[in-house]
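Complex shown without one protein chain; remaining protein chains in place.
What follows is chain A.
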Amino acid sequence: MADRKRNWNKEDDLPVYLARPGTTAQTPRQKYGGMFASNKTIDFDAYSVGKKGSRTPRSGSRHDMLDGGDNYSETASDISEISGSVISSPGDREDKTPGVEIKYPMGKELLQGQDNGQSDRLLIKGGRIINDDHSFYADLYLEDGLIKQIGENLIVPGGVKTIEANGRMVIPGGIDVNTYLQKPYQGMTAVDDFYQGTKAALAGGTTMIIDHVLPEPGSSLLTSFEKWHEAADTKSCCDYALHVDITSWYDGIREELEVLVQDKGVNSFQVYMAYKDLYQMSDSQLYEAFTFLKSLGAVILVHAENGDLIAQEQKRILEMGITGPEGHALSRPEELEAEAVFRAITIASRINCPVYITKVMSKSAADIIALARKRGPLVFGEPITASLGTDGTHYWSKNWAKAAAFVTSPPLSPDPTTPDHLNSLLACGDLQVTGSGHCPYSTAQKAIGKDNFTMIPEGVNGIEERMTVVWDKAVATGKMDESQFVAVTSTNAAKIFNLYPRKGRIAVGSDADVVIWDPDKVKTITAKSHKSAIEYNIFEGMECHGAPLVVISQGKIVFEDGNLHVNKGMGRFIPRKPFPEYLYQRIKIRNKVGGLQGVSRGMYDGPVYEIPATPKYATPAPSTKSSPAKNQPPPIRNLHQSNFSLSGAQIDDNNPRRTGHRIVAPPGGRSNITSLG
């Protein structure tokens, strides 16, 4: 994009001040002309949108820029408390990139002022609209929180606030599919709650999050869901949806899941293969859970790590006297992640259900997903900001607080080539979605585990940095184009979680969650300026190209020029329907073609061996010693046994029958179906 722009800059022989794109600040209208012709502006005010004439929004805007912005300052300051008269002008005028400017209607529209300057009606002019499939230049008219019109020469009502995008990219707001803004741990919650977290999200260009409801094991999913729902409703500043984590598989959970799917707008559930004796489910339980969730049409999320082995490794590493955060990475080597991913995919492909791997953190796990996709199972992988942007070498930092800040599960891979590899897979479509896994704990909270790495609360930041990191690592390096960027940060997530095309696309009728993106803006990530409440940012010091200039959520400008305009609780809960077509179309067809059929044979009527009566439980095969029923029932919950009673056939239903059937020499002689040869 940057290149292309540069090209047209040259071609169109733009003024000097456009000759140096790629510099930080949004721009400036300046002495030598400023950016907006005041008469134009006034025209706008008087509603004269159509005049841009033939194509070339940029030439239009260039034209617009031709005069001083003083009018604007007045206007703006009239209406709102937005700092700076023009959003796009952070002061200095030396940078010569065309910025984005927001123009407010004059005088009579001041009624909008009480809305903090955020009009319900908004026109974005001269932007390049990027969807996941293609991009084009068009104006965008937003009203009532929806995208109402796309095109040129739009007819819009008067008094519309206008944003001059000046050829900048206009992309669908990001969707962060993995956040834990209210994750409980030992009675405390992460420092970023729904308010703090969604503020950070918006500041980073993410206009919707899907948060995880994490019920305490044993507590009801519904109750927990309501708890999260309430907390988010009162605090969230951007739209949100909720995943529900299944932390234990108990009696009655099926009914609750059904209610959640049918009535509560939840269509995704996460199961855990790690956290032994806490959340972990056995393969049998996973099979049952997958089967049931598939019948509900839900998306199955899996936290994939082998919990059994982790528990063993933790024990071993603590015994060796390693108690620092490096123990976290050592006890969760990437093989264990890859193994669990492989297993989850195997189970899912048996059931023919889609499976979505959250937090793909390592090369080997990502490779397993990529391989599996080539074989056909419906697998989706979600790398997170942390795994795309940094690596796990920091676990060995001498600074305990810094090392602890990176603790998350699965851990960041200590292999420094991991981010590059994951970005490549993301670019080629082997991984599809990006999340953040945002769940930051303060250093004091992390310090609960200062003498034992297993006690360190897990979670890293990333909600704010996600879009920028993906841009910097994947687009700015030429791995993916902007359309793919939109796909992995927003569209794919919307499709998988059945929000599409309401979210994840710039189209008439979609929600007005729009981001104006500046590919050239360079921003250094630091804890000093981030919106999260934590003291340490795991991306500290990272210089990123690409950042949002303006973020519009529900049709309102919520972020411009580094300033947030948000209200607690303005985010809506977005219910999601089951059976997302993106996943289930194929599943349904596979269901149809995958039917199993037995072989129709005559009855076997040859001799049947008589099993000696005494060892009743010695079963036929050399391998089967005792019948399942004979195991001592463990008084503690055995995670490897389901508590479902089996309706239908049981393996040893036939035991009593068998002795009765014994026909050693049937009266009519042996029929030929048993003859050999």
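In this text, a residue touches a chain if its C-beta (ideal position, glycine included) is under 8 Å from a C-beta of that chain, and two chains touch if they have at least 3 such contacts; residues count from 1.
The criterion applied here is as follows: contacts and distances are computed from a predicted model.
The chain that is not shown carries the UniProt protein name "DPYL4 protein", picked from "Auxin-responsive protein", "snRNA-activating protein complex subunit 1-like", "Proteasome subunit alpha type" or "DPYL4 protein". Set against the missing chain, the residues A:127, A:265, A:333 or A:519 yield one that touches it, A:333. Touching the missing chain, out of A:166, A:236, A:314 or A:484, is residue A:314. Note that of A:227, A:402 or A:577, the residue touching the chain absent from this view is A:402.
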